[in-house]
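Below: one structure in structure tokens.
For this view, one protein chain was removed and the others were kept in their places.
As written, the chains take the letters A and B, and residue 1 is the first residue of each chain.
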Amino acid sequence: MSAGTALAGFADPVLDSQAAFRAVLEAMSRPGRIQRLPVPPELPPGIGPAAAAVLLALADADTPIRLAAGAEAQAWIRFHTGARAAPAAEAAFVLDSDAGLLDLDPGTEEEPERGATLILEVESLSEGSGWRLSGPGIQATHRLAVAGVRDGFLADWAASRARFPRGVDVILCAGDRIAALPRGIAIEEG
Amino acid sequence: MYVATKGGERAIGAAHAWLEEVRRGDPAQPEITAAQVEQQLGLAVDRVMAEGSCHDRGLAALAVKQSRGDLIEAAFLLRAYRTTLPRFGASLPLDTNAMVLSRRISATYKDLPGGQVLGPTFDYTHRLLDFRLAAAGALPGGAPQGEPDLAPTPRVTELLAQDGLMQREAAEEAEPGDLTRQPLSFPADRPLRLQALARGDEGFLLSLGYSTQRGYGGNHPFVGEIRMGEIAVEFVPEELCFAVDLGDITVTECQMVNQFKGSRTEPPQFTRGYGLVFGHGERKAMSMALVDRALRSPELGEGSEAPAQQQEFVLSHCDNVEATGFVEHLKLPHYVDFQSELENVRTMRAAVMKERGE
């Protein structure tokens, strides 16, 4: 047994998965609104609580994963979900802050649902200021301040969004909180 | 004053109680057991296992009993049960060469290694109602006993292939897709097509197969071989590196031999239509083989005009659990949409009447 597998996953795998999924669903339905997730009681190094909860709730043997969180986190995710490692361009879920939006699988025109989900760990998330988001799920505009995304993210986002319906959906994670950016959302700098 | 009907819950409860009563029938008659169904209505059990996509004779027999002999309902019961089972993996491919045969016939050769074995078949019975069965008590005499012939019985298609007369199927290393986990998309490859046909409705495949014989996508079939018997199912668990024998099951295999005129890259040769079903299901295996071959027509350059050659049409409509659900759902209330249509037709009628009046 490798190191990561000694740690538990969700305290209640059935109900915590459901609650985590509902938080992600709420986040994806209302882009930029911050949601809280139930988090696993203990974590391997290299992975934050919200990112870990998203993967525990959604990944399995059918979803190849690109994880830049180190071997222990990799083994832990593999043990609890059965998800195998894959290069970023082939992964369904990518947790790698170096991964570029345009390097991930955007799906095809006929099967845009194959587009990857990028899980980005950031320093902080707060509403009311920062980026101006608009698009489906948002009544007019919504403000989201994000600290700690890499330079050029917004330029990549605009290029990625231009491919709609192909594209990559992003889940921003900070602590036990998330906010989502589905692929079709327009982002203007604040 | 009008009061809307209420009491759906009570009505459902009463309907279920009534259903149970008619299922049991006259209580003066002894209740039939699932074991009796399994032993004495074995072909019904086999059909339910095939269309229910789950090999378990005991559960299939229970489903036949519970469904009052409605075999599509029974297949549905078994499917709904099947879907709750954990999935451990895929077995090794069955080696039908190693089958312990109860029946083996070929229409293409008078005699061949292993011989012809009629087995328990209706083929040459005279279809006269046997009134002795209506009376209780055992019938005289059992089947004559003999020593089993353990000589190998190579498959006819392989004998043809030795001479280069039969197209070889490409071996595939990759595990085939699983249509119970991934929805079919079109065009579907042959492993997925065969999966869909194996659980498809016997009557639907029978009629489609029949249509190919009557010229709707004909492909001149010969029964190369039908074999039925017991075969071992083997599984290699992830943590072991050798196969574990899970037990024996009965299957029926049919290989149809069809002419192929050849193409620019391939010389004329025979091609194969393949059918395999759980249990003794000869009619289904034969129909499946005819339809499998018809579905190969586009790739063999033979056209795709006939219904049996159109894979989206065949595969989307062969599942009787899906078909019966959608056909039967028409009896659910539709009065909201009907009301829209009523108003729509009234408006259109009024417009036409006004025009005529003027």
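Following the convention adopted for this analysis, a contact is a pair of C-beta atoms (placed from the backbone, for glycine too) under 8 Å apart; a residue touches a chain by one contact, two chains touch by 3 or more.
We adopt the following convention: contacts and distances are computed from a predicted model.
> One chain of this complex is not shown here; going by its UniProt record, which of these names is it: "Quaternary amine transport ATP-binding protein", "Alpha-D-ribose 1-methylphosphonate 5-phosphate C-P lyase", "DNA polymerase V" or "ABC transporter permease"?
Of the names offered in "Quaternary amine transport ATP-binding protein", "Alpha-D-ribose 1-methylphosphonate 5-phosphate C-P lyase", "DNA polymerase V" or "ABC transporter permease", the absent chain's UniProt record gives "Alpha-D-ribose 1-methylphosphonate 5-phosphate C-P lyase".
> So which of B:R181, B:R214 or B:R264 would be touching the chain we can't see?
Reading the full complex, the residue touching the unseen chain is B:R181.
> Given the contact definition stated above, which residue among A:L7, A:L37, A:A57 or A:C173 touches the chain not shown here?
That would be A:A57, which touches the missing chain.
> From the list A:P87, A:P136 or A:G190, which touches the chain that is not on show?
A:P136
> In the whole complex, what residues of subunit A lie against the chain that is missing from view?
Those residues of subunit A that touch the unshown chain are 13-15, 17-19, 21-22, 24-25, 28-30, 57-60, 62-63, 92, 108-110, 112-113, 115, 117, 135-139, 164-165, 169, 182-184.
> So that we can see where the missing chain sits, which residues of subunit B does it touch?
Counting only subunit B, the missing chain is touched by 2, 4-9, 11-12, 76, 79-80, 82-84, 86, 180-183, 185-187, 312, 316, 321-322, 324-330, 332-337, 339-344, 347-348, 351.
Convention: only the chains that are shown with their structure count from here on.
> Calculate how many whole Å lie between the centre of subunit A and the centre of subunit B, each centre taken as the average of the chain's C-alpha atoms.
Computed from C-alpha means, the inter-chain centre distance equals 43 Å.
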